[in-house]
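Yeah, one chain of the complex is gone here, protein chain that is, but the others are all in their spots.
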Amino acid sequence: MKPTTTNSQSVNSTVGGVWRPPRLYLGSLSWLGILPFFVFSALFLIGPTLLLAYRSLEGPQGGLTLDNYRLLVTDTVVNAYGMSIRISLTSAILGGLIGFLIAWAISMGGLPRPLRSITGTFSGVASNFAGVPLAAAYIFTLGRVGVVTALFEVFGVDLYRSGFSLYSFAGLTIVYMYFQIPLMVLVILPALDGLKREWREAAENLGASPGQYWRHVALPVLIPSIMGTMILLFGNAFGAHATAYALTGGLFNLATLLIGQQISGDVLHNPGLGYAVAMGMVMIMAFSILVYSILQRRSERWLR
Amino acid sequence: MTITTAPTSVAVKEQTTRASVRKNRFWSWVIFVVGALYFLVPLAATFYWSLRAEKDTLGFEAYRRLFADANFLPSFSESIVNAVAAILISLLLIVPTAYWVTLRLPKLRQVVEFITLLPFVIPAVVLALALIRLYSRPPLLLTATYDSSRILLVCVYAALSFPYMFRAVDNGLRAMDVRALTEAAQSLGAGWPTILLQVIFPNLRVALLSGALLTFAIVIGELTIALFMAQHTLGPYMANLTRSKVYEPSAMAIVAFAITWAAMGIIQLIGRGQQGQIAGGH
Partner (left out) sequence: MKTRKYLFRLFSLLVLASVVLAACGPAATDAPAATEAPAGDPMTALYEAAKAEGMLTTIALPHDWCNYEGMFNGFKAKYPGIEVNELDPGAGSGEEIEAIKANKDNPGPQAPDVIDVGLAFGPSAKEEGLIQPYKVATWDDIPDSAKDAEGYWYVDYYGVLAFEVNTAEVANPPAEYADLLKPEYNGQVALSGDPLTSNAAIFSVWAAGLSTGATGEEAAQAGLEFFKQLNEAGNFVPIDGDSRTVGIGETPILIDYNYNSIANDIALAGNPDLVTSIPTKGSIAGMYVQAISAYAPHPNAAKLWMEYIYSDEGQLNYAAGFCYPIRYNVMLGAGAVPAEVSAQLPSTEGALFPTIDEINAAKAIITAGWPEVVGVEVKPLP
């Protein structure tokens, strides 16, 4: 019987003028909303992961063994993990920064409106451009007979003789950015849209410089989204296989390539080790998510 | 809005604001142009190579050969249909989940996030082999025919899109005040389906578009699982072409780029249909 004067519509929606309190209870309805997701994940993600764990414990003759895990501490495997982590971190951070700048430029940087949707569409397409087509495109661009390499030669600079090679850490990072940056742009755009213009105006009226606005208002709001997206970029690079293989043919020691070599290769063929390496990747990923959620909780404290 | 006491300082403030807007715009253009170069040059190089199929001349011979191949367009359309189906499944699963985790079940957030990141840690090869092992025998026999394998494939693609879809939706949910919107809708007597369909989904349009675009991209180019499932989609077709031909793969890459662009443009057009969002005007 308590009329709500601020919102006149609520009077119309109630029966006989009785105000019903909002139904925020932790009932079975919540679980129902989330159940399809869990069932689906169990079928297509968790199930395969469990199978992967099981097969990593399988020996060549079929019994259960920890031998595969003992092989994980050999130089080759440790180096592979190290290299994978390094390249994933580098491309995630660089890609994240550049992607953020581009997202900022097209959403709040005062560029003409059509550029935003064009960039959005392009980002969607570019994030697909991975694997052999991307490696091929870069061979055409920065390979020994590439267009840009030739351009440098016009200016008298011989890229390859001065130590650069597309088939190196630097080269691979440059190539990885091609799908990392668009990913960042696409995923961080909704968060940038959430920065209300009123906040900026209010900050300016209180005498804040743009730098202060960013440091005290915008970034704290955005940090959880930025970090969450960078984890995405990390995972994206960590699990990448096709591009790395197409560009380095296995001469580069990456975890995903190692798995491929053990499981599908003509030669080495110790699938148990392949699965153990994959389980190692799962654990590294789980650890990164743990780090991320600790950081995230701390950053949310800044918001309060 | 606080009003400053001296009128002149208002004018000064307006001038500095205009100057900073101009400075912003300058840097935006710099960033945009550098970014555009980085992304367009490799494409231009690919395009240039695709024109060299005929000796000593630049022409579209590679494209002609590509379109004359009987397997090209069918595999492309198969991929597109798979993509759209995967997007729909993913949307229907992720949006309610992200919504409920944000609003009602924050304790489950870490679990859900870990699950949505699983596609990254399971290498495609391993996932494909596991899927075959799990679904090639009763009671869950899904691989018996080409079509049932295709359904399995689409479901897997939806699962693979989880990291991107969840992150985009999560970012979108953070950008709008979910709790207030929900409470307002409930106080208007809306039930859950109505809230989801008429309040949450429309406000998430930008985020959903991002997620849809990314899912589309993943499905179109996916190779390993499609190969293992013996499906005739674009990924295996492209891989085969790249192995055996010199100029057609470049033409293929350009064509795939153009058609994917068109499809995404259509998705964006649909999403942009009507202007305006319900709350949180930007």
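Order as written gives the chain letters A and B; numbering starts at 1 within each chain.
As a convention for this text, a residue touches a chain if its C-beta (ideal position, glycine included) is under 8 Å from a C-beta of that chain, and two chains touch if they have at least 3 such contacts.
Predicted model, so just to flag it, every value in this text is computed and none were measured.
Note that of A:S123, A:T243, A:Q261 or A:Q296, the residue touching the chain absent from this view is A:Q261. Among A:F140, A:F234 or A:Y292, only A:F140 touches the chain left out of the display.
Contact with the chain not shown here comes from a single listed residue; of A:I34, A:I188, A:I223 or A:A246, that residue is A:A246. Contact with the chain that does not appear here is found for just one residue of B:V34, B:L73 or B:V111, B:L73. Residues 76, 83, 90, 136, 139-140, 143-145, 160, 163-165, 167-170, 173, 245-253, 260-261, 263-269, 271 are the ones on chain A that touch the missing chain.
Interface with the hidden chain, as seen from chain B, comprises residues 49, 52-55, 70-74, 76-77, 80-81, 84, 129, 132-133, 136-137, 143-146, 148-149, 197-198, 201-202, 227-230, 236, 239-240, 242-247, 249, 263, 266-267, 270-271, 273-274.
The rule is simple: only the chains that are shown with their structure count from here on.
Contact residues of chain A toward chain B in the complex are 4, 7, 9-10, 13-14, 19-20, 22-24, 26, 29-30, 33-34, 36-38, 40-41, 43-49, 51-52, 55, 98, 101-102, 104-106, 108-111, 115, 117, 119-134, 136-138, 140-141, 146-148, 177-178, 181-183, 186-191, 193-194, 196-197, 201, 204-206, 210, 224-225, 228-229, 231-232, 235-236, 238-239, 241-242, 256, 259-260, 263-264, 274-275, 278, 281-282, 284-286, 289, 293.
Those residues of chain B whose C-beta lies close enough to touch chain A in the complex are 1-2, 13, 17, 20-21, 24-25, 27-29, 31-32, 35, 38-39, 41-46, 48-49, 92-94, 96-97, 99-101, 104-105, 108, 110, 112-115, 117-127, 129-131, 133-134, 155-156, 158-159, 162-164, 167-168, 170-172, 174-176, 182-184, 186-189, 192, 204, 206-207, 209-210, 213-214, 216-218, 220-221, 223-224, 238-239, 242, 249-250, 252-253, 256-257, 260-261, 264-265, 268, 272, 280, 282.
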